[in-house]
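Next up is a structure, given as structure tokens.
A single protein chain has been omitted; all remaining protein chains appear in their positions.
Now for chain A:
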Amino acid sequence: MTALPTRKLEAWRYTDLRQLASIEFAAPPPVVAPTLPNIDLPRLVFLNGTLAKELSSPFEYVHNFQTIAEDSTQPLALINAEKAHDGMTLHVPAGVDAGTLLLISYAAGSVPFAFHLRHRITLGEGAKLTLIEIAKGEGVYWHDPVIDISLEQGAKFAHIRLQDESREAFHLATIRARVAEAAAYDHFTATIGAKLSRTEISATLTGTGALAHLNGAQLLTGTQHGDFTTVVAHKAPGCPSRQTVKSVLAGTARGVFQGRIEVDRVAQQTDGFQLSQALLLSPGAEMDIKPELEIFADDVKCSHGATIGALDAEQLFYLRSRGIPDDQARSMLIRAFLEEALEPVTQPEARALLEEAIDNWWVKQ
């Protein structure tokens, strides 16, 4: 197996995988009676890393799983390529609006186990798709999905993810999107579960007017570690990119955001924006932010902003003075804080799913 990345690699400076490396992972056991979300949408269900046909609904654009040679040097993508034996291969032909699909991964087992899903999503010219991805589970496991996305001219892909894995699990996702002229990749990941997680997204804008929207919310507590890493590569002129990442950290949780905007020489009129904000709710929490700009074109507008702080005492006081109990006031402020990142999620089922997950998280605090 390719070696796990270490903190000596700049990209892994803030996330230490040694605790993952120390665990012996077995092959995935069979799952009995999974608890799956009740959402009325066509779905694909993977149980411990294998497609469960009986739980999935027929979706005409899904094809048989096929592997494709891994040509990157990303350690996790290489490990996944060596081990993957299942995943979703989805192709939406040109001009088709495929609606909304649910992709569920459920994992459970009594001994530590690992599974390596490899998904591939391609949208033809002008095609449309909304994918809601949910990852849940119980017990100790390692889930390292790789999702490769290719959007042809004018295609629109909304990708909404809820990472709600077992609190003992490791979730390391690698998502790579190539976005052609006038196509749009709209991404949102809510990170709530896993003991240690990393969502690494790279979006490459290859044609004029291609858009990438990479948003995220991390809600972490206890000793959780959540890492949200993005790279937006502007390789064509006139592409906008937007990133809004919000982290709420309780207990002694540690949140990480690393975001890089790369602008090629040819990518004039780039409009890149990135915002990363974190709320620390308790004294032991930690947030590490590394927003990077790498710019080689002169006619560009790129900016990033980052803030880290506690809940605003004045806002809290304002709500309290209107008779709102402390607990509820805090919850309102946190919801408001997250709203900016959630905004682009407009699909009703996805929206309801995320709002419920956020509210549940708060109730448990």
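Going forward, a contact is a pair of C-beta atoms (placed from the backbone, for glycine too) under 8 Å apart; a residue touches a chain by one contact, two chains touch by 3 or more; residues count from 1.
FYI, contacts and distances are computed from a predicted model.
Look at the chain that isn't drawn here: its UniProt entry, checked against "Helix-turn-helix transcriptional regulator", "Cytochrome P450", "Fe-S cluster assembly protein SufB" or "Glutamate ABC transporter substrate-binding protein", names it "Fe-S cluster assembly protein SufB". Here one chain is not drawn; of A:55, A:295 or A:319, the residue touching it is A:295.
Within the set A:11, A:96, A:281 or A:332, the residue that contacts the chain not displayed is A:281.
Among A:68, A:94, A:111 or A:310, only A:310 touches the chain left out of the display. In the full complex, chain A touches the hidden chain at residues 10, 265, 268, 278, 280-310.
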